[in-house]
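The complex appears here without one of its protein chains, the remainder shown in place.
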Amino acid sequence: MQERKVLTELQINDRLLWPVLQTPSWWWPAVILASLVLGGGVTAVTLMVTLGLGVTGLNRPVFWGFMIVNFVFWVGISHAGVMISSILRLCQAEWRRPVTRAAEVLTVFSLATAALFPLIHMGRLWRFYWVFPYDFDRMLWPNVRSPLIWDPSAIFTYLTGASLFVFMALLPDMAILRDRTTGWKHTMYSITSLGWRGNPRQFKLQFILGILLSGLILPVFVSVHSIVSWDFAVSLVPAWHATVFAPYFVIGAVHSGVSGVVTMMVVLRTAFKWQDYITPDHFDALGRLLIAVATAWLYFFMLDVLFAIYGGETKEIAVMNQRIFSWPWGFFFFLIVVLGYIIPVGAWMFRSVRRNIMWMFFLSIIVNMSMWLERLWLIIPGLQNKERLTFNWSTYQPGIIEIMLVFSSFGLVCLGLLIFSKFFPLIPVWEEKEGQLFQAEIKIGNRTVPAIIRE
Amino acid sequence: MAITTVLGVYREPENVADAVSRLRQAGFGDNEFDILSGTPYPEGSFGEKVQAHRLYLWPLIGALIGFSIALLITAGTQLSFPMVTGGKPILAIPPMLIIMYEGTMLGAILFTVIGVIFESRLPRFSLGVYDARITQGYIGVIVACPQEKLGHTEQLLRESGADDIKKESGR
Amino acid sequence: MVVDIDRCTGCQACVIACQSENNQLLSTEDIVRQRRTMAWIRVERYWEGEFPNMKARFIPMLCQHCENAPCEPVCPVYATYHNNEGLNVQVYNRCVGTRYCAQNCPYHARVFNYWERSTDAPWREFFSSAQMVAEPMNEYLNPDVTVRTKGLMEKCTFCLQRIRRATRTAKNEDRQVKDGEFTTACAQACPTSAIVFGDMLDHNSKVAKKLTDARAFHVLEDLGTKPSVTYLKKVDPNAKPVAMEH
Partner (left out) sequence: MTAHTAQAGHAEHTGPHHVNPRPNLPEGPAALTKDVAERFAHPRLGALLVISGLMFLGGIAGVVMRISGGYEDRAAWGFYAAIFAWVLSTGCSAPILSVATRLTKGYWRKPLVRMTELFTVSTILLVLLFIPLMPAIPSVASHVSFWMTPASTPLEGGPQWALLLGVLGLMVCGLGLLYTSARADKAAIAEQSGGAAAAGGWGGTPNQWKVMRQGITYLGSFYLMFLIFVHLLVSIELAITLVPGWRDPIFPAFHAITGLQAGLATLIIMLAVMKRLGGYDQYLGLDQFWNPAKLLMAFTMLWFYFWWSAFIIFWYGRTPAEVGVLLATEFGPYLTPFVIGFVLNFVAPLLLLVWNPIRVSFNGPVVASVLIVIGNFFDRWRIYGGAFGVNPLGGHELPLDRIPMTRIPDLADLLVLLGALGGMVFFYLIASRIIPPISLWEVKEGQLLTRVQTLLRNTVTVIGKPE
């Protein structure tokens, strides 16, 4: 028994740390590809800054376009981390262990990426710091009544919390790396692991930290996407001015976020050969979670549509007409419902599908496609025919610039994840070991039932 | 008087528990020896006792500080820069609530993390006597023992099945 | 300000007057095709009835200087706010170009500087051939009005510079500003004087008299924005508020 444990601890170290200790063959090509994609985005931003936003497809009245859509999308993805790690931690779901860190890291990078978009979509990017209350000598302040001030505060809080969460949970693993590396890496890990030695007190506090931070971040996580949704909901634009936006956005975010985590788990599993750590059981559990989430999402989606038509106000009806019956919005509507709910949930109903890695990969991708479209579908039509002054109604075609930006955002997130995976294990090693320790079996009759140890 | 830190490295958790009880018999207090492991064992697995901590104060203090700072910023900026926007009151409470909420949570989170680092006696600038095998499944028992007890302690650790013993004199 | 739709002939004089008074970026064909017209006031045309017996309806639309302006509270940097004359002012220097105000303006009254006015960047042509303010066109600029740069939101100011000048002269001769002493470019240029501008609080001003007219209405009244621009309905047996038409 004990020998096996020692072996397993070594095995866990070897299996989970190999991407850090020796470089996977595909790592450099991946990094280069991601950087190239990112380069496109950098070029786009340069053009926008030098020539003005005219280079984009924006116009009057559609002043907000792909950039804001992408912002909402990435904030949505960033809701995976807390959803997974915090809620599962609080519920003490044993299967969470391999999933948590990947999810949290995804949160950090996608949130950072998202935070870039409102900035680069500003007319005068170089003045972005004016939204901070810094100007004490002239007493020029930001306007706290504006949702665009609520946004930074919320995103900053969430980003800080998530990053600290990741960092603290990394301490024991960085200690492991410290003991297994030499040279500058050893020095680096010695510093970053803060001299962790792993005595009972440290582990106990580490555990409490998990609980406390989860409890603290959950409310923040809800508030972040609510505030993002209020950017739209507090304005008078038809199809935006709906009270349901806050929970609707949050649940949509969870929907796309958890799907994003599924995608990421599949990639990790295959890329790092972690088959025996990320098992079909995990996908099964995530699939079941997703059924509930998707259904809740559909409920709010329906509420939104229903109340838009209800009351028969000309402006709302006009927007809804366009959203459901006109090309391409009608097609998008169809795609959103079919790809976002009907196909995936229909498939997740079957255990065999939930446990089939490739299926889960495919489904999580289409869910996120539909969620991206959903944000587009929510944000643009309301602007195209805002209010009843039909003289100003207009359409919106994204320019090459915006499309480059959208792609580059994916490049940025991938790049971040790749670099992180080179320095830190994407599966919490010490939590895996703890999980091993807490596994047990009990015999009932002729059957041995898998069991877990609770203090 | 000189204190030597002795580290015994074990393979078997069972032996560690044994060592702990022996150390108790040898008259070592709970804060004179400590256990280092790569895996979080359930609390008290080796019969050790973890001293109480005051972690629950930290988030509260943080929340209070964050709240008051946010209140200061939101109320202060609006009052010191009284511009009418959209017929809204100069001191608009609901938006303030949102930002104050975020400030509160930020303060709480920051102080929780600081609190945990502080309470777990980190950062630790020198590892002291340590063995890299600890993060590979071995378990270390680390004893701060005065000169005269040194020999006895080493023997005790060996008897309880330590694979290896390391020493470092002084604190 | 009062706009009498019945008198409006849709001659676009106001648009031109506004443009040259306020140094607007010339809305060249290219800019218009990009649907980024920079006019602060526009004459909206609505067709009524079926071909061949169609009838055009005109409504000049400009910033309504609402009392509960939706555009104001959403600005993160107070770049637009309500001054004590009840004007909805735009502070160009403070604007960072989030374009949130324009989103939230139900009247589409705000326009955005999508292009740098004068740049000789060669790749500029790739995106747009919009005319720059090159020699000798810069001669048309009005010295009283700022020239806005790229990335700024701008909108009708009720020709603030004229109001300021009037008040200044009045102050020098220490007396109250008289009605008709100042007016906006659009009102001045309107051949049928459909647009009348003045101080609503001064009860014997032309505007104040028209306010009590039975035909008076506000555009998109149900939004509760309380516009300062009052419209007078078209005298027409089957007239409905023009803004409600499609």
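The chains carry the letters A, B and C, assigned in the order they are written, with residues numbered from 1 in each.
Please note the rule applied: contacts are C-beta pairs under 8 Å (C-beta built on N, C-alpha and C of every residue); 3 or more make two chains touch, one makes a residue touch a chain.
Quick caveat: nothing in here was measured; it's all calculated off a predicted structure.
Interchain touches from the omitted chain, evaluated on the whole complex, reach A, B, C.
If you put the hidden chain back, the residue from A:His186, A:Lys204 or A:Arg355 that touches it is A:Lys204. Contact with the undisplayed chain is limited, among A:Ala246, A:Val262, A:Val319 or A:Leu415, to A:Ala246. Checked against the full complex, the candidates A:Phe307, A:Phe334 or A:Phe350 give a single residue touching the omitted chain, namely A:Phe307.
Not every partner is drawn; the one left out touches chain B at residues 13-14, 17, 20, 41-47, 52, 56, 87, 94, 98.
In the full complex, chain A makes contact with the omitted chain through residues 90-92, 204, 207-208, 211-212, 219, 222, 226, 230, 233-234, 236, 241-247, 299-300, 303-304, 306-313, 440, 442, 444, 449-455. Where chain C meets the omitted chain, the residues involved are 68, 73, 222-224.
Rule of thumb we're sticking to: only the chains that are shown with their structure count from here on.
The touch graph of these protein chains is complete, with an edge between every pair of chains. Set against one another, B-C and A-B show the most C-beta pairs in contact at A-B. Under the contact definition stated at the top, the residues of chain A that touch 2 or more other chains are 140-143, 145-146, 149. Chain contacts: chain C has residues 70, 73-75, 78 touching two or more partner chains. If you check the complex, the residues on chain C that touch chain B are 66-75, 78, 80-82, 226. By the touch criterion given at the top, residues 2, 5-10, 13, 133, 139-146, 149-150, 153-154, 156-157, 160-161, 164, 168, 171-172, 175-176, 179-180, 190, 194-209, 212-213, 216-217, 219-220, 223, 227, 430, 433-434, 436-437, 453, 455 of chain A touch chain B in their complex. For chain B in complex with chain A, the residues that touch the partner chain are 11-14, 34-43, 48, 50-51, 53, 55, 59, 73-74, 77-78, 80-81, 83, 85-86, 88, 92, 95-96, 98-99, 101-103, 105-106, 108-110, 112-113, 116-117, 119-128, 130, 132, 134-138.
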